[in-house]
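Heads up, one of the protein chains got dropped from this complex, but the rest are sitting where they should.
Right, chain A next:
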Amino acid sequence: MSDRTERPTADEPNATTGTTGPVETTSSGAVRIDKSAEAPADRDTPLLEVRDLQVEFRTREGVARAVNGVNYSVNAGETLAVLGESGSGKSVTAQAIMGILDTPPGHIAGGEIRFRGEDLLTLSEDKRRAIRGDRIAMIFQDALSSLNPVLSVGYQLGEMFRVHRGASRREARERAVDLMERVRIPAARERVNDYPHQFSGGMRQRIMIAMALALEPDLIIADEPTTALDVTVQAQVMELLAELQREFHMGLILITHDLGVVADVADRIAVMYAGRIVETAPVKELYAAPAHPYTKGLLESIPRLDHKGKELYAIQGLPPSLTALPSGCSFHPRCPLSTERSTTERPPLHPVLDASEAPVAGRGSACHYWKETLHG
């Protein structure tokens, strides 16, 4: 079971290894000299690798299986988009990586989260805390509620340097001003003592980004970073994020349900449904020819100008309850291609083959009928 998927990053061409088996997505190459010199593990080790991660929530209604064996990996400088609707487990996976799951009720039931080759789940809480914010940072959806309302943004930004770098109060304040300038907040020096409510939505999200960038982490997880923003501001914020990512050569996990955002900035996409990855592919290929009925449904439900006046497509039914997942393929109750087999046998992440029966790099689909979907 070693499916080697590979993603060429924006700045460097890349050797690609073939896809030979289901499930696992790792990658090789894609390393810059500066970062790889720091990395303790060898060059083939991805920056972050999630293996068979399982997260459960114990609720009154029973055990909710929010994440059921997720696998994905991210390289330095690469953007992985994790796509899925609410409750698909995309945010929970991110919280597990950060180590900020609410425990209880949540707990990690199995799997590994390897950061630079080291399994984060085996580290002590102190060591994990040192990594949080410093090496792996996170950007949240709603910047207004995610920033502390009673502390100045300067304080909240500077806190990163004080806690992780032992900076003095004054030094931290200076660094906060630098950060605000870096994310292009006008009059940063005058505004450093302002409070979150005194900024506009876009500016607040820039502050969130600045906070995540503060210590130049290796990996940033952005959980729906633009969902709460106006469309025009969305584009600006996304552009800024992408630009800073290139500048610092960071890995970026972009969690979203917005297919439009993904198309512009992501290198690779992992589509999640009911706590599993149902399809993974380089962004262009996924848009051109989805290999999973769920992905196909998502793409067809985007309003299009040339379909104006026609009825908008919608995937029938509702996402399954996480306390009672359907047997076989979790998507089968909503799937137009569903058969007897779908209800009994859970499809693994099949490698997607091209016309000459050779595996397509970095493509996988958890559907028994990926071939029909791809060509149908």
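Convention: a contact is a pair of C-beta atoms (placed from the backbone, for glycine too) under 8 Å apart; a residue touches a chain by one contact, two chains touch by 3 or more; residues count from 1.
The working rule: contacts and distances are computed from a predicted model.
Participant: Considering only the chain that is not displayed, what protein name does its UniProt record carry among "Heme lyase CcmF/NrfE family subunit", "Serine/threonine protein kinase", "ATP synthase subunit c" or "ABC transporter permease subunit"?
Facilitator: Per the UniProt record, the undisplayed chain of the complex is "ABC transporter permease subunit".
Participant: Can you tell me which of A:50, A:98 or A:272 touches the chain that was removed from the display?
Facilitator: Selected residue, touching the omitted chain: A:98.
Participant: Considering the complete complex, identify which of A:55, A:131 or A:219 is in touch with the unshown chain.
Facilitator: Candidates A:55, A:131 or A:219; residue touching the omitted chain: A:131.
Participant: What residue numbers in chain A mark contact with the hidden partner chain?
Facilitator: Those residues of chain A that touch the unshown chain are 98, 100, 102, 129-134, 137-138, 140, 142, 145-152, 159-160, 163-164, 195, 197, 211.
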